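Apart from one protein chain that is not included, each protein chain of the complex appears where it belongs.
And then subunit A:
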């Protein structure tokens, strides 16, 4: 599988990374148990949690690198590499299965030519499974960025994917 090389989220060169990560950690200094909010903030900035951020966070929070790395890898949300420009999430859970979700997923994989967790070679779209968006009475459901979509059907999906790839 090809990993996308495009890095659309990166706003600044890596040399500034450690300084910026320290700023983010400082912004969260007042919180109890700040690691998850910090990781969310890092990911919001770079589109993933850069490997180089891990020791900086560890040092600032007086944790071992292994502890921080362990947290990054435990949660599905945190990426070790950037995603494509758009992340298309399709619900795989039971309520969407009951409404034809598996067929929608199969079509999406065929149209994009990729499997779960993969990114199209042009770096446009990453396809992720999601286990429930809480839209269980109007499935199959999907999400692009923060936009939710209900009653996904083949036609809507084709149009959506066309738009994402354009």
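Operating definition for what follows: a residue touches a chain if its C-beta (ideal position, glycine included) is under 8 Å from a C-beta of that chain, and two chains touch if they have at least 3 such contacts; residues count from 1.
The rule we apply is simple: contacts and distances are computed from a predicted model.
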- Task: If you had to name the missing chain as UniProt does, which of "Putative LLM family oxidoreductase", "Cysteine desulfurase", "Phosphate transport system permease protein PstA" or "Formate dehydrogenase beta subunit" would it be?
- Result: "Formate dehydrogenase beta subunit"
- Message: In the whole complex, not just what's shown, which of A:70, A:113 or A:163 touches the removed chain?
- Response: A:70
- Residues of subunit A in contact with the chain not shown: 31-37, 39-40, 61, 67, 70-71, 74-78, 91, 93-99, 130-139, 141, 143, 146, 148-151
